[in-house]
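Only one protein chain is missing from this complex, and each of the others stays in its spot.
Now for subunit A:
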Amino acid sequence: LGKKMRMVRPWHRLPREAVAAPSLAVFKARLDRTLTSAAPPRGGRAVPGMAGRLLRGCVRAAGLCPRRAFGEAAGLRDMGFSQEQAQRLLGVESRLSPQRREAAVAQLLLLGLNAEAILGLLERRPELLRMPTERLQERAGKLRGLGLDGGQLQRALIRCPELFTLPRKRMAAAVRLLRERCLFTAEQLREVLWTCPNVLLEEPHQLHHHFQYVYFRMGVQQKEMVKARLFRMPFAELRNRHIFLERRGLYQTPCKGQTQTNNPKLKDIIQLSEKDFLANVAHSTPEEFEVFKKLLAREEEEKEEEEEEEENRDALYTEEDEDFDSEGSKPARE
């Protein structure tokens, strides 16, 4: 009861339409939206978990159980799904128990996703339904902690549902890399994350290489990288386009300290479709670019082979050296 008492004050501050909800799930969703959008009480942050905590408290207090009151489809409908959407949703992982389904969906609703987005997400990633709600909640909290909220979080999740299933360590490593090695500011990181959430899925060393290539080889600063949505394009494709421009004499690595260049904007290199890129930036033909890509791939392959050979040879030398050391230099040491 003490908990209930503490919950009363924020309850009274809620807008009327949030309180007068037709069902629990809709109420949850509205409550969450209100909590995240409204100015947080007493200067604190709008804690996303708050809605859940609040609700759980309320539900327990009222002795309600949402599952008993409605049929499964009806339950989903009450959460804000249309009849057709509810049917489709029930088709995903159809053997799953209704409780778990509803719990997961409710959790997603709580994240601020709308019905259509949830449906799309679950149809692409049915395994999300099987995840324990705590994990969904924890991950969402993590993403919010990185500064993603409301619409941004929703867009990031729709673009990249793997964010839920990604191991926590991997995610932390990628974030650390972006902040500490690549020196993105917190604000830039937030923008990178909601525009290109797939960046978190990349192997850290590949991500680092990706960044360094653009920073050193192409001479582009973090600010422009963020604006150009750098990580949306796979690295191999970016390199194809950049080297193509470079060999055509249309791109030059700026010298140290040089700020003015004639290089095309990173945005134009990354965001245009291949056809438009060739027509407007590279001024070339698809035939040429096709051949170029093949040639570059072969060059790269051979360079790697050569390096491997070199390494093998070096290894051989060091082994010989060691042999020599062990035989030749022993007496000297003694």
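Here, a residue touches a chain if its C-beta (ideal position, glycine included) is under 8 Å from a C-beta of that chain, and two chains touch if they have at least 3 such contacts; residues count from 1.
Everything that follows uses one rule, which is that contacts and distances are computed from a predicted model.
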item: Candidate names "DNA primase large subunit C-terminal domain-containing protein", "5-cytosine rRNA methyltransferase NSUN4", "CMP/dCMP-type deaminase domain-containing protein" or "Mitochondrial 54S ribosomal protein YmL40"; UniProt protein name, chain not shown; value: "5-cytosine rRNA methyltransferase NSUN4"
item: Per the touch definition above, residue among A:K142, A:H208, A:R248 or A:K267 touching the missing chain; value: A:R248
item: Contacting the left-out chain in the complete assembly, out of A:E127, A:E187, A:E237 or A:E290; value: A:E290
item: Where the missing chain touches subunit A, by residue; value: 244, 247-250, 283-284, 287-288, 290-292, 294-296, 298-299, 306, 310
